[in-house]
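Excluded from the complex is one protein chain; the other protein chains are retained at their positions.
On to subunit A.
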Amino acid sequence: MKIHKYDTVIVGAGGAGMRAAIESTKRSRTAVLTKLYPTRSHTGAAQGGMAAALANVEEDNWEWHTFDTVKGGDYLVDQDAAEILAKEAIDSVLDLEKMGLPFNRTPDGTIDQRRFGGHSRNHGEAPVRRSCYAADRTGHMILQTLYQNCVKEGVEFFNEFYVLDQLITEVDGVKTSAGVVAYELATGEIHIFQAKAVIYASGGCGKFFRVTSNAHTLTGDGQAAVYRRGLPLEDMEFFQFHPTGIWRMGILLTEGARGEGGILRNKDGERFMEKYAPVMKDLASRDVVSRSIYTEIREGRGCGPEGDHVYLDLTHLPPEQLDAKLPDITEFARTYLGIEPYTDPIPIQPTAHYAMGGIPTNVEGEVLSDNTTVVPGLYAAGEVACVSVHGANRLGTNSLLDINVFGRRAGIAAAEYSQKAEYVELPENPASLVVEQIENLRSSTGTERVATLRRELQDTMDANVMVFRTEQTIKTAVEKIAELRERYKNVAIQDKGRRFNTDLLEAVELGNLLDLAEVMAVSALARKESRGGHYREDYPNRDDVNFMRHTMAYREVGADGTDSIRLDYKPVVQTRYQPMERKY
């Protein structure tokens, strides 16, 4: 076991982690721990763009952007945070350009902008061009640019170091971050990183669904680590289903395709979004479009022999436009479906895409241990966190924005904190939980396989807590997850070695997914209303009287060692916008 000491430790090297690292490294001795290599992070898969009211191509301002974000989130957004997001968006985009990001350009040489779902001029009048983009590779360019600037700043990376535990020490009765425990994939060695400040930027948890745009590695490791230490998770019932995933595979096809003029059609060739969103049509918010697609499918207007998908039609767009603006997604259609998007429509279905919920933070990125108390030295940013700027449904292009705005904020806040603070004493036997977990898995003689349990988890999540939910389907999921968690105790792996044991890693990841799936389902069961990405057929309306509040889920351990989930609620911060009916 090795012990390292750093001022600041960042967990995760995607957009949020590297944006934080650039700030943190300038101010404090920083280590970045990632279970991958930085450039493998899933920020690189984001396509369509990053929202900012630059007003380069038409009139726009940050107040309209704030309103769209609040409305898009079905009024569950904390409005003070949304205002910061929209205001700081402008400098965030300009900072990236100065760091070298190769944005597409207007004829004047400024950053070009295009339309995206839910972004409108003057509070919903018409779509507005707000998304700053680099073809359909904006996430790739952001990830590369941030990595390039990490190289420039000399950021210290620990690649293929998997963080398994968050260390917390009580100082004068206050839970305080002491560091993290990590597992080195190459050697199987356990490392303790003692740090004054820890930032979680480890991304989402979409792999508990089967049809998902998420990478295999998005298993909620950060959320699970802090949750197991008694810290809450906020709004976990809100998960975004992106309307246009490649049929069956779930690979993302950017909303930018509709921003460029692409149209969704049912089996009759009808542009069905006109019925559901007369103004924004195909560019309504993602929750609305995903529900509309499934409504078409349920009512028998789906495409194909099984009627289980609809079409994304790009055939009316000039091939030059597709080549210039959507080169990657058109190639995905050719590679994975054998379809030529110049001439044929692309079969799509909604795909599990983004966790709106996560580790609760304030606008400085400080993690909360309840509705108001900050955990000194602990920060989170990006998809792992819940600020909450996305509320019940995130707008497209607001996540690349979120990682930059709040990654930067967390990086500055954590480094400034670690320059003032003293090291907190490590708990006794800091690695004990991790050592036990690893040894149990290595020595297990159980009969359950990781892949089987994961598949069953994904199947129940897809069937029961996806776009449409009812009390009955969610209960089915809760029961199934409980069964799987029980069976997980009997899981065994085949690889007993120490070197690059990805078999072991997948078993640990499954444990994280099971814990988070349970939180998600239990939170969803209790929210007896429909809001944003959480749609209850048995409660089809939004209920502001009883549910205009964030869910806070805590893990409780009973005297007999069994754990359970306790739900609490946190008020929503409302400033300038009163809740209104949401129409697109």
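The criterion applied here is as follows: contacts are C-beta pairs under 8 Å (C-beta built on N, C-alpha and C of every residue); 3 or more make two chains touch, one makes a residue touch a chain; residues count from 1.
One rule holds in what follows: contacts and distances are computed from a predicted model.
Matching "Succinate dehydrogenase iron-sulfur subunit", "Methylamine utilisation protein MauE domain-containing protein", "Tripartite tricarboxylate transporter TctB family protein" or "C-type cytochrome" against the UniProt entry of the left-out chain gives the name "Succinate dehydrogenase iron-sulfur subunit".
Checked against the hidden chain, the listed residues A:H4, A:R27, A:R121 or A:R248 yield one contact partner: A:R248. Among A:R19, A:K71, A:R137 or A:K175, the one in contact with the hidden chain is A:R137.
Touch with the chain omitted from the figure is made, among A:A20, A:L33, A:A53 or A:I111, by A:I111.
Although one chain is hidden here, its contacts on subunit A can still be listed: residues 36-37, 39-42, 44-45, 93-94, 97-100, 102-111, 134, 137, 140-141, 144, 148-149, 151-152, 186, 210-211, 215-217, 248-249, 251, 294, 297-298, 305-306, 308, 328, 332, 335-336, 349, 449-451, 459, 462-464, 466-468, 470, 473, 493-495, 497-503, 537.
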